[in-house]
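To start, the structure under review is shown below, and the notes come after it.
Note that one protein chain is taken out, while the other chains of the complex remain in position.
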Amino acid sequence: MSAQFPALIIIVPLLAALFVNIAGWIRRSLCFPTALAALVVSFLSAVGLMGRVMADGDVIYRMAGWDPPWGIALHIDHLNGIILILISLVAILNLIAHRTSAASQFTNRLGAFYALYLLFVTGLMGIVITGDTFNLYVLLEISSLSGYALLGMGGGRATLSSLHYLFLGTIGASFYLLGIGYLYIVTGSLNMVDIAGILPALENVAPVKVSFILCLVGLFIKMALFPLHTWLPNAYSHAPNPAASLIAPLTTKVMIYIMIRLILTVYQPDFAFIQMEIAEFIQWLAVIAIIAGSILAYKQNRLKRMLSYIIVVEVGYMVGGFWLGNAAGMTGAVLHVLNDAMMTLCVFLAAGAVMSRVQFDEFKHLQGLFGKMPYTMIAFVVGALSIIGVPPTCGFFSKWYLISGGINAGHYAFVAALIISSLVNVLLFFRVIEISYFEPFANHHHSHNHHAESLFQEASLDMLVPLLVTAGLLIAMGIYAHILVTQFIEPAVLPSLMGSL
Amino acid sequence: MITIISIKPLIAILVSLLVIPILASSRKPNVREAWTFAAALIKFGIIASMVPAVLAGHTLELTIVPFFEGIDFKLRVDAFGLLFALVSSFLWIVTSAYSIGYMRGLDEHSQTRYFCFFAAALSATVGVAFSANLLTMYIFYEILSLSTYPLVTHHQDPEARSSGRKYLLYIMGGSIGLVLPAMVAVYLMTGTLDFASGGIFSGGLAFAQALPLLLMFVFGFSKAAVMPMHAWLPAAMVAPTPVSALLHAVAVVKVGVFCVFRVITGLFGPDLLQALDFGTLLCVIAAITILVSSLIALSQDNLKRRLAFSTIGQLSYIVLGAALLSKSGMTGGMLHIAMHAFGKITLFFCAGAIVVATGIKNISEMVGIGKQMPLTMAAFFIGSLSVIGLPPCGGFISKWHLAIGTIEAEQFTMLAVLLISSLLNAAYFLPIVYRAFFCTEAESMFENQFKEAPGWCLAPLLATAVISVLLFFYPQPFLTLSQLAVSRILGG
Amino acid sequence: MPDLLSLFLAKYNYWVVIFLMMIGLYAMMAKNNLVKKIIGMNIFQTAVILFYVSIATKHDASIPIIGHGHNGHHAIHAADYMNPLPHVLMLTAIVVSVATLGVALALAVKAYQQHDTLEEDEIIEQLKTDYLSQQ
Partner (left out) sequence: MDFPAYGDPESPASQHVSPYYIEKAIEDTAVPNLVTAVLADYRGYDTLFETAVIFTAGLACFILLRRFRREPPQFRLYRHLDTGVTLIIEQGGKEPTDSDEFRRIDSQWVPYDLIMQKAVGLVVPFLQLFALYVIAHGHHSPGGGFQGGVIFGATLILIAISNDLRSTTRRISETISSKLASTGVLIYAGTGALCLLLGANFLNYSQLSKLIHVSTVMARSHGILLIEIGVGLAVAAVMIWIYYNLVSAGRHDEGL
C-alpha cells in the first residue's frame, strides 16, 4: 500500500471533492466530515511518503505505468515532501477553524464551497508533487480557478478584485505556458528531469534563456513580487475569512516552490545564477519589494490589508534569499517558505476569529480585545512575534539564515532591508497590540443590543483550538528548526547547489 | 575544573514559568501570593544548591536542543552567572512580599496578570544568567523585554502607552537593529558563539571589523542604558514601584549590563581589547554616561526619576569595571552588580512606601517626612550610603575594588571620574535625607497625620537595608564568586 | 535584406503568435469594459494555443490517426504523421481557457448585478462612494 502514497495524496482529496459536491445536494451535514477525512488521509500519506523519501532517496511514481519522458511521473524528494506535509496540515487546521463560519456564510452552497476547498488543496498538492512541466500548468490552473471562485465570494469589492486577480493570474499562467512551450521546442520533452538532461548539451542557448525569463515573469506575477503585486491586497482583504486564511498562507509559497523547483531541477543553479546575469537585478527587486511592502503595510488601517502587504514583504524575503545564490541564502529561503506559511496561517486565523466576533477588521474596531478575547490575542501576539523574528518563534531562524546568506554574498542592501523591515514589523504589530491592549472595550459595533458586553466573549472553541495549535507549532518549529534544516532542507538544496557552484 | 551535566539550571529557569498557569487559575489573592512566594523560595533554593559546586570550581552545563551548526540551546552555570542569578532570585522573594503590600495598598487592577508576567520576567532573567552562548542569551533577552512590556504599561493609561512605546522602540530596536546583525557577523567569522574564557576571536580581528561590532553590541543591548540608548529608563518609571524596583534596579538593567560584560569578556576577550586599545574607548563611553546621568539626576524633582538617572550612572560603573580589563576592576564591576542591586532596591522600596503611605512623589514635598516615617527614611539613608559607596555599606567594597582597578590599569582619569561621580551621588541623595530629618518646625509640611507604611512594605524595606550593611562585613559569597570568575577570565 | 524576409517567411507562425498576444494584452489593459477585457484575455490564451499547435506540423505529414492499412504488420515511420503531443496539450489548454472564460463571465455577471454597469471606472466610482459613506 505504501507504494501508492504519491497517488493517494492527490486522488483522495479529488474524489472527496466530487462526493462532497453530491453530498451538498443530498445531505449537507456530510460535507465537513468527508472533507476532513480526505485531508487527514492525504496528510498521513504525505508523512508516510516523507518517511520513504528519507529512507531510500527520491521516489519516482510512474503515472499509468509509463516511463517518465512518455508518461507523467511524480517526483518526490526532500524539498516537496516537507511542503506536501505543510499544505495538508494548513488545510486541515483551516478547515476545522472555519467549520461554523463557513456553514453560516455559505448556507445552501456549502457543498460547492467544500468541493472548491478540496480542489484548491488538490491543485496545490499536485503542483508540489508533479515532475512534469505541463501537468504543473494544469494544476496551477485548477488551484487558481478555485482560488478566484473562493475569493470572489466576499461582498462589495470582492467581485472586482477577484476579477483583477483572474486577469493577472491568467497572464502569469499563460506566460508560464509559453515558457514551457519554448522549452518544449528546444528539448522536445516535458519531463523536468529529462529536460535537465538535454539542456546542457544544447548549443543555441537563446531560446532557453527566453523560456527562463518567460517562466520567471509568469511566476513573479503569480507570487505577487513587488511591482506585480497589485492584485494581492484587494483579493485577500475583501475575501471571506474561510477562503482568505486558506489561500493567503499557501498560494504565494507554492509559486515560490515552483521557482525553486525550476531553478534547482530544470535549469540547474549555475545556468540560473551565473549565465543569466539577472541574479543581481532580482536581488534588488526583492530589496525594493521588502522596503515598499513594509511602507505600504504601515499605511493601512485595516488588519487584513496590512497582513496582505506583509505577505508581499515575505515574498521579497524568500525571492531575495533564494537569489543570493549561496547555501545559507537558499536554506533560509526554503525554511522561510515553511515558517511563513504557518505564520500567515496563525495571523489570518486570529484575524478571522476576531472578525467572527467583531464583524469589522478596521483598527478602531479592535479596541479592548485583550480583555475580551485573551487567547485569540495571545495567539495573534505569537504570530506577530514570529513575523517580526523574535527568537523562540520560527521567524527568527529563517531570518538568521537569510541574514547570514546576505552577509556571505556581500549583498548588504538585502541585509539592511531585512533589518529595516523587521523594525517596521515591530511598529506595525505593536500598533495593533497597543490598540487592543490599551483602549477600553468600546462596544460601538454592538450599539443596538444593550447587553453586548456580557454576550461578547471568546471566539468559538473550534476556531480557537486550531489557532492555539498553530501558535504552538510556530514555537515548536522554532526550537526544532535545526532538525528541519539538517533532515529536510539541506539534502534538498545542497546536492544540486554543490554540483554546479 | 570538571563540567557537570545537570538539569538544575533548566529547573531553576522553568520553576517560575511552571507556576504561571497555577497563578492564572487561582481565584483567591492569598492563594496566588502564596504560590508566588513558594516559587520564589524554590527558585532561590535550587540556585543556592549550585553554589558549593561552583565554588569548588566546577561548572554545570546542559545542552537542550541544537540551533545551528556550532550553536545550540545550551545552559552553563559559571561563577559570574551564578552571582547574578543569586542576587535576582533572592530579591524576587523580597519584592514579591513588597508587591503584595504595594498592590493591596493601592488596590491596583488585574493583579494576576501582574504576578504572572513578573514570574515570566524572572525566569528570563535567570535564563540570561545561565546562558552558555550569545544566541541563548539573546533569546532570553527578547523574552525578558516582551514579558516586561505589560508590566511597564500596567496602568494602561495614555501616559503608560507612550512610555511603553518608547520602551519597546529602544529595546526591540536596539536588539533587532544592532545586536542581530552583529551576532550573525560574529557567527560567520568564528563559527561559534560560545563564551570562551579568552574570547573566541582566536585569529585576532582587524580594527575595521572589531570597532563596529563592539559598538553594535554595547549600544545594541540598550537595556544597559549606555548614554544615547538610556531614554527608555526614566520613561519606564511610570510602572508601579515594585516593577521599577526589581526590574529597573535589578533584573532588566542588570541583564543589559550582564550581556555587555559577557560580550566584552566572553566574545572579544581582554587581551584582544587590550591589543586594539578599545579599553580606553569603552571607559570614556562609560565615564560620559556616569557624569552626565549624575548631573541630570541632580535636577530631577520626581524621586523615582532621580533614582532612575542614578541607576543609569551606577550601571556604567559596571561597564567601566569591565572596560578597565584589570583584575580588581572586573571584580569591582561584578561586585557592584550585587551591591548596587541591594542598595538601589532599598531606595525604590522607600519611594514606593512613601507613595503608599502619603501619596507624595516629588522630593520638594518631602521636607520633614522623617518624623512621620522614621524607619522608611532610615532605610533610605542606608540605601543611599550603599549607592554612594560609603564605608558602613556594601557599596563601598565594590567602589573600592573599582578604584584599585583604575590604578592597576593606569587609567587615572577614570579614578578622578569615579571620585567625582561618588561626590555627585552624595550631592543628590543626602539633601533628601537631611531635609527629611533635620528641618525646623516651620518648614515641616506634615502635621503628623501620616503614619508608617503598611507592614508588608516595611519588612522587605528594612531587610534589604540590613543586608546591604551586612554585605560590607561579610561580602564572602559574592566576593569569592567574582574573584573566581575574574581569575578564570583573566587567567584564561 | 532577403535573408531577413526569408527568415520571417520561414518562421511566420511565431511572429503571428507574438502579434496576437500583444493584441490580447493591449485589450486586457486598455479597455474599460469588463467584457472587452475578458475577450482580450481569451485572445491572449488562444495565441498561446496557436503557438503550440504550430509546432506540431510536419511537411506532407497526415493527421495523427493511423490509417486502416497499418494494423500492425509493417512499421509506422514517424515522418508520415504529425506530432500528436502538442495537440493533446492544447486540448487541455483549450479546456482551461474555456473554464477561465466561464469564471470570468460569472464574475462579470455578478459585478453587473451589484453595480448594473460593466464599465470598470463607474464600478470603482460606486465602490469609492460606498466606502466613503461607510466611514
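Some observations on this one:
Going by the order they are written in, the chains are A, B and C; count residues from 1 in each one.
Assume contacts are C-beta pairs under 8 Å (C-beta built on N, C-alpha and C of every residue); 3 or more make two chains touch, one makes a residue touch a chain.
Since the structure is predicted, the reported quantities are computational estimates derived from the model, not experimental observations.
The missing chain, though absent from the view, touches A, C when the full complex is examined.
In the complete complex, the residue from A:187, A:294, A:308 or A:436 that touches the missing chain is A:187. Which of C:20, C:55 or C:118 touches the hidden chain is settled by the complete complex: it is C:55.
Which of C:20, C:41, C:96 or C:123 touches the hidden chain is settled by the complete complex: it is C:96. In the full complex, chain C touches the hidden chain at residues 7, 10-14, 54-59, 61, 63-68, 70-72, 75-79, 81, 83-89, 91-92, 95-96, 98-100, 102-103, 105-107, 109-110, 112-113. Residues 4, 7, 11, 14-15, 17-19, 21-22, 25, 61-66, 69-72, 106, 108-109, 112-113, 115-116, 119, 122, 126, 132, 134-135, 138-139, 141-142, 145-146, 148-149, 152-153, 159, 184-190, 198, 204, 206-207 are the ones on chain A that touch the missing chain.
Just so we're on the same page, only the chains that are shown with their structure count from here on.
The geometric centre of chain B is 70 Å away from that of chain C, both derived from CA atoms. With centres taken as mean Cα positions, chain C sits 28 Å from chain A. Looking at chain A, no residue sits in touch with two or more other chains. Shared interface positions of chain C, defined as residues touching 2 or more other chains, are absent.
The residues of chain A lying in touch with chain C in their complex are 134, 137-138, 141, 145, 148-149, 152, 156-157, 159-160, 162-163, 166-167, 170-171, 174, 177-178, 181, 184-185, 190. Contact residues of chain A toward chain B in the complex are 385, 388-392, 397, 399-400, 403-404, 407-408, 415, 419, 422-423, 426, 430, 434, 437-438, 479-482, 485. Interface of chain B with chain A (complex): residues 65-68, 72-73, 135, 138-139, 142-143, 146, 150, 153, 156, 158, 160-161, 164-165, 168, 172-173, 176-177, 180-181, 184-185, 187-188.
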